[in-house]
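One chain of protein is taken out of this complex; the other chains stay put.
The letters A, B and C name the chains in turn, as written, and every chain counts its residues from 1.
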Amino acid sequence: MKGWMSRFKAVFALTVMALILSGCGESFLSALQPSGEGASMLLDLMILSIVIMLFVFVIVMIIYVFVIFKFRQKKGQEDIVPKQVEGSHALETLWTVIPIILLLILAVPTIQYTFALADTSPETTEEGEELDQIWVDVTGSQYWWHFEYRDIEVTTSQELYIPTDRRVNLSMISDDVIHSFWVPTIQGKMDVNPTGNTNEMYIQAEEEGVYWGKCAELCGPSHSLMDFKIVAVSPGEFEQWVEDMQSVSGEEEPESETAQAGQQVFADNCMSCHAIGSSPNKAGPNLTNFADREKLAGVFDMNEENLREWIATKGEEMKPGNSMMDAPYDLSDEEINQVMEYLMTLSPSEITPESANNGIYEDSDLSGLFPEESEGEGEGNSDSEGNGDSESDSESGNNSEDDSEGDSSENSNDNSDNNSDE
Amino acid sequence: MADHTNSVENTDKHEFYKKKHREQMKHQVVTFVMMIAFTLIAFGLVIAEVSAMFTIPIILVLAAVQVLFQLYYFMHMNEEGHQWPAVMIYSGIFAAVLTILALTTITWW
Amino acid sequence: MSTTANQKAGIGSVLWDYLTTVDHKKIAILYLIGGMFFFLVGGLQAMLIRIQLVVPENEFLSAQFYNEVLTMHGTTMIFLAAMPLLFALMNAVLPLQIGARDVAFPFVNALGFWLFFFGGIFLNISWFTGGAPDAGWTAYAPLSVFSEGHGVDYYAIGLQISGFGTLMAGINFLVTVINMRAPGMTYMRMPLFTWTSFIASVLILFAFPALTVGLFLLTFDRLFGANFFNPDMGGNAIIWEHLFWIFGHPEVYILILPAFGVFSEVIPAFAKKRLFGYSSMVFATILIAFLGFMVWAHHMFTVGLGPIANSIFAVATMAIAVPTGIKIFNWLFTLWGGQIRMTSPMVFALGFIPTFTVGGMTGVMLASAAADFQYHDSYFVVAHFHYVIVGGVVLGIFAGLIYWWPKMFGTFLNEKLNHWFFWLFFIGFHLTFFLQHFLGLMGMPRRYWTFLEGQNLDLFNLISTIGAFFMAIGTLVFLFNVVKTQLKGEKVSGDPWDARTLEWSIPSPPPFYNFKQEPLVRGLDPLWIEKMQGNGKIQPAEPLGDIHMPNRSLTPFMISLGLFIAGFGIMYQGGMWVLAGIGFATTFGSMLYRSLKDDIGYHVHKEELEEEGDGSNG
């Protein structure tokens, strides 16, 4: 299908247009500068439609300009009565048929792409073997994002790490109102609906990088501040990140004394909503790798000043209407310092957004993440040579898909009641 | 507007209409009996717990036919002067069917 | 009636006159004033939006307030500005175009206006009682259900009240067109504005009930603890989206079709040519309406309905480009070979053609379901719909208003100022909205209270805001023009534009009974036919006789007032239930009064008519 499109491109010298458009916006945010499979396909489709539209527009404009200049009433012509034409079958047929043809040209790839993008079945390698799939359960809440990697016991919030060697499948649900998950450079958006209505899609980054994500459905006062990031790292780095994250239990003692005191403060005041280490979705973001984040609460620069204001004011001014405003705690400046220091120790991994930008590529087939699966739900696959393209057993089924299917029946929801835990 | 005073002076005509009305009334009573019968059938199918696969389409069809009876006989859509009412009712039914289809099939799947 | 006579009449009696009028021409003026007022309010809100977005991380408005302004901007513009202004035009000219003395239900016509008026006031009272609705004009559940305060209640009840009014207006126009045409005015001789208004009324009839139900469900969820959209109790928020868009998509064609009608009147008049492809224009209108009912899910591509539904709706949506294209080309070929006069209505019509074409083309791009995953809820969509709405509906409204202004008021707007208005508004419009296409693709979602620095979105937003100021200045020029020319009050003849249709065959403004004798219509563009083949005067179809007229009545006002009061009772409950009682008692009491009292109108007698002169071109 992509081949078909590329040939089309050649015919119309569309690359020129792509170049012009790509002058627009920032490479981490603009849909015109795609870095992922989905966004690239969509840009192709967009360019095809723009070309058709330009064609139509030019024709309309030629007639329009001609008519306005040619048939304008001149001085002294006031009494001329033009011929009263009723119509013309030939012309009318012409401008019925041509648009139909143009629309068909647009409709066919539209349908193909619509189906292609909805496909979350396992990818296959060139040899026809199925790749292991990574499934992430995404939860949107006012105004932050939560990510749980299925089967591999890693939980994180705000920043989603993905490997660049394969698609990552998302299964998305909302905890409250409708949100919409959009990373323009990687993939088109998909709504995140409340209970019962689970949505699935895949994302795939072709290059390493930190890509900005936005919430695209009005969800309350801080809708415009519900940013998140996709951190696309090489497979080796991803594997390492997962292992580092898995090793965090939340009990680790920080080194400095202030930080230890901070840990206590945190345990007393914050643990009801925030978790450290893998845990079910809570009322607030998971803070396991908080100190590695690029942004605080998704949008603010990560610095002491902002963090202090956030904790001291519960983000009241910073993110109006956010749910941390319900937190009952009342901390002294001292305690805030301590907890800040503690929070800044939460950096379990070498792999951070930095790693996505430093150009180092570490290879892996991620087999470490998919140990032999036991329950007979499908065979694991750990044998591979570890070169570029990962290979895996052809029988490797993916079972998480089945789980998600079950989710979409009405009323069966496993996310929404978790937030009241504790 | 002005012609009503003399239009029915003619008693023959009057008698003729009366007879026509009586004819119509007979149709309507038959319609009514059939509607009651349809209701009974539908009711019976459900009470007798005949297989759902069979019952559901049947009772829906019975309902639809009853509606047509109402429209054409009770509400006189079979008489002349009802072209526009028919157009609008059928357009309404068209929009109605789309709405119901949407809400029953693609609300979620 | 000259202005001086008007002033002598005294404010009180003028007020009473308008409160109780059932004359379609006066109701048109009421709609015009109401619609214009809300257009300015909505425009002011648009200016607030643009000022907030002039620089990144601006704090001119608070987040909550921004959402309220945004919601009220959309709601006001669509329901309280665009639709009433179109109703103003329909009321002013539709009966005249088909040679009728009034609409089919003059009483219901007044009722329709007062319901709209009180609905609009109700909605706007929310600003003063703790906050306007804040869930977007689409009010997606569950955000709209969870929304605190009473803002969304005002939305649901206010739109419900004005929605009833719209539905009645729709039925009224349908029956008017079917039953009230003058002799010889066959369906295929009706002017296109009448046709498109007729079809738009059909859309109203079948689209508004879905909104009615949606709003009821929302009200019940919020006020009476129902669970339609509450996921925890088995409800499903997607139901709202379907109901809203089953209404919402036909709604946009309800807006654009009458505007198309205006252009189909203005272009032939000033090209001095009959409309090219009249019958295909009618056919295209019907086809657009028909297809318009089957495409609503194109607003829901990203909801997750699945690829099958998305593909079906994508293709159905694209199909609408075909009949719309037929229209565009028919207009172009009406111009072809004509004698184009650059009057101000014509300039608006000519501005419309390329602008709407761009808007329609971005619409087709949006219809490409997969690509919409990128466009959806971004500024690309904002750009699309302002191109079709401002570039189509608003330009159409102003074209029609200027064109029929002499007919409505008997005076002329200043042509020069109108041209100034056009160019300021038109240039401002493109400045505001063209770059928004790119903003959307560059990653700016819509309904954003503020945008962050360092995303390269600053420049385009700045330009957009500057453009909005141009539009505001243009609008002010128009207001100035209205005030200036009305004070001057120069009278015009019955046919100042040298136009083609029936409404121009009677004096401006027309006498309250419109036509002294029912006109005899001999073809499409009847006045033009008489100008070419006759003496330029329409032949009467009947001898001079008594004219039956409806009585004036305060009842429509009372019925609407009752619902307005009841709305507060339902919303605040508790002790306020009393208000609900009083309100419903007023409404139902007035309805009962109406149905018990014989209201058979009165007659203007032949002798009085004879005294008034020959009734042509006064």
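One rule holds in what follows: a contact is a pair of C-beta atoms (placed from the backbone, for glycine too) under 8 Å apart; a residue touches a chain by one contact, two chains touch by 3 or more.
Everything that follows uses one rule, which is that contacts and distances are computed from a predicted model.
Asks: One chain of this complex is not shown here; going by its UniProt record, which of these names is it: "Cytochrome c oxidase subunit 3", "Peptide ABC transporter", "Nitrogen regulatory protein P-II" or "Phosphate transport system permease protein"?
Replies: Matching the unshown chain against "Cytochrome c oxidase subunit 3", "Peptide ABC transporter", "Nitrogen regulatory protein P-II" or "Phosphate transport system permease protein" yields "Cytochrome c oxidase subunit 3".
Asks: For the chain not shown, which residue from C:T20, C:N58, C:T129 or C:T212 touches it across the whole complex?
Replies: Spelled out, the listed residue whose C-beta touches the missing chain is C:T212.
Asks: Which of C:A82, C:L174 or C:L609 sits in contact with the chain that's absent?
Replies: Counting the whole complex, the residue in contact with the absent chain is C:L174.
Asks: Which chain C residues touch the hidden chain?
Replies: With respect to the unshown chain, the touching residues of chain C are 104-105, 108, 167, 171-172, 174-175, 178-179, 205-210, 212-214, 216-217, 220-221, 224-228, 230, 232-236, 239, 242-243, 246, 546, 548, 592, 595-596, 598, 600-603.
Asks: List every residue of chain B that touches the chain not included in the displayed model.
Replies: Spelled out for chain B, the touching residues are 1-5, 7-9, 17-18, 21, 24-25, 28-29, 32, 35-36, 39, 42-43, 46-47, 52, 55-56, 59-60, 62-63, 66-67, 70-71, 74-75, 81-82, 84-85, 88-89, 91-93, 95-97, 99-100, 102-104, 107.
Here, only the chains that are shown with their structure count from here on.
Asks: Let me have the rounded angstrom distance from the C-alpha centre of chain A over to the C-alpha centre of chain C, please.
Replies: For chain A versus chain C, the centre distance works out to 39 Å.
Asks: Can you check how far apart chain B and chain C are, centre to centre, with Cα atoms defining each centre and the answer in Å?
Replies: That gives a centre separation of 36 Å.
Asks: Determine the centre-to-centre distance between chain A and chain B, using the mean Cα coordinates as centres, and give it in whole Å.
Replies: It comes to 54 Å between the two C-alpha centres.
Asks: Give me the residues of chain C that touch two or more other chains.
Replies: 236, 238, 306
Asks: Enumerate the residues of chain B that touch no fewer than two other chains.
Replies: 108-109
Asks: Okay, in this complex, where on chain A does chain C touch?
Replies: 21, 24-26, 29-32, 38-39, 41-42, 45-46, 49-50, 53, 56-57, 60-61, 63-64, 67-68, 71-73, 77, 80-88, 91-92, 95-96, 99-100, 103, 106-107, 110-111, 113-118, 176-178, 180, 182, 184-185, 187-191, 193-197, 199, 212, 214-225, 227, 299, 320-321, 410-411, 413, 416
Asks: Within their complex, state which residues of chain B touch chain C.
Replies: Per the touch definition, chain B meets chain C at residues 84, 88, 91-92, 94-95, 98-99, 102-103, 106-109.
Asks: Using the touch rule from the top, collect the residues of chain C that touch chain A in their complex.
Replies: Touching chain A from chain C are residues 62-64, 66-67, 134-136, 140, 142-143, 146, 231-232, 234, 236-238, 271-274, 276-280, 302-304, 306-307, 310-311, 314-315, 318-319, 321-322, 325-326, 328-330, 332-333, 335-342, 350, 353-354, 357-358, 361-362, 364-365, 368-374, 376-378, 438, 441-443, 445-452, 454-457, 532.
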